[in-house]
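Below: the structure, in structure tokens.
With one protein chain held back, the other chains of the complex are shown just where they sit.
After this line comes chain A, so read on.
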């Protein structure tokens, strides 16, 4: 019955659903998960890497985390090629704002602007929606540190902790239980790693399967976006008790 109503995004079904948008969210449900947590001194983003081959060149590029502007970064879940287009759009919008106002773009305005783009693809043009969900993390002088989640429909919300991608329901309920209000960045990292380890399919968590990025303020007042190196990530995993330390070879 519903087959009649799912070929075009611009059509509602009789039950009032947009099937293409829902199918897009299905696609994301199969992608690598990502978790974001808002701490009182920063925002933490952790992502699960799906592509883990020894042959992959992973020196500089990231799979899950992308910097949009000096004060804003995002984690993605879904179709990577779609994500690249939207990330580029977001970067252009941020620079365009800075060109006009000579100030960094407020985080919510960037998210809103990108979501307006996504919404367009659910209403006109006859093109399919973007199969990506985002977790935006950033800082601005109006509202400090912020975390936003957006999905293919173009809806977005501000969150204290959120999860996207595979098993996001389970991750979200775990975050709800363990999140506490004045959480520090360090505690947030530990919490994110713990939740991810429980919801990821793989049996053991190693640094190659993860990406960790943090947004925080330097003593100078500048916003810093830092991707954790694999070495420090391994140490963190051991410290938070998620992996066993490698036995010293005698």
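In this section, a residue touches a chain if its C-beta (ideal position, glycine included) is under 8 Å from a C-beta of that chain, and two chains touch if they have at least 3 such contacts; residues count from 1.
Following the convention adopted for this analysis, contacts and distances are computed from a predicted model.
**Q** I notice the complex is incomplete. Of the names "Proteasome subunit beta", "Very-long-chain (3R)-3-hydroxyacyl-CoA dehydratase", "Growth hormone receptor" or "Large ribosomal subunit protein bL32m", which is the UniProt protein name for the chain that's not shown?
**A** When "Proteasome subunit beta", "Very-long-chain (3R)-3-hydroxyacyl-CoA dehydratase", "Growth hormone receptor" or "Large ribosomal subunit protein bL32m" are compared with UniProt, the left-out chain turns out to be "Proteasome subunit beta".
**Q** Using the definition of touch stated at the top, determine which of A:10, A:123 or A:142 touches the missing chain.
**A** Spelled out, the listed residue whose C-beta touches the missing chain is A:142.
**Q** Considering the whole complex, which of A:106, A:138, A:152 or A:165 touches the chain not shown?
**A** If we include the chain that is not displayed, A:106 is the one touching it.
**Q** Please output the residues of chain A touching the missing chain, sorted low to high.
**A** Missing-chain contacts on chain A: residues 99-103, 106, 108-109, 142.
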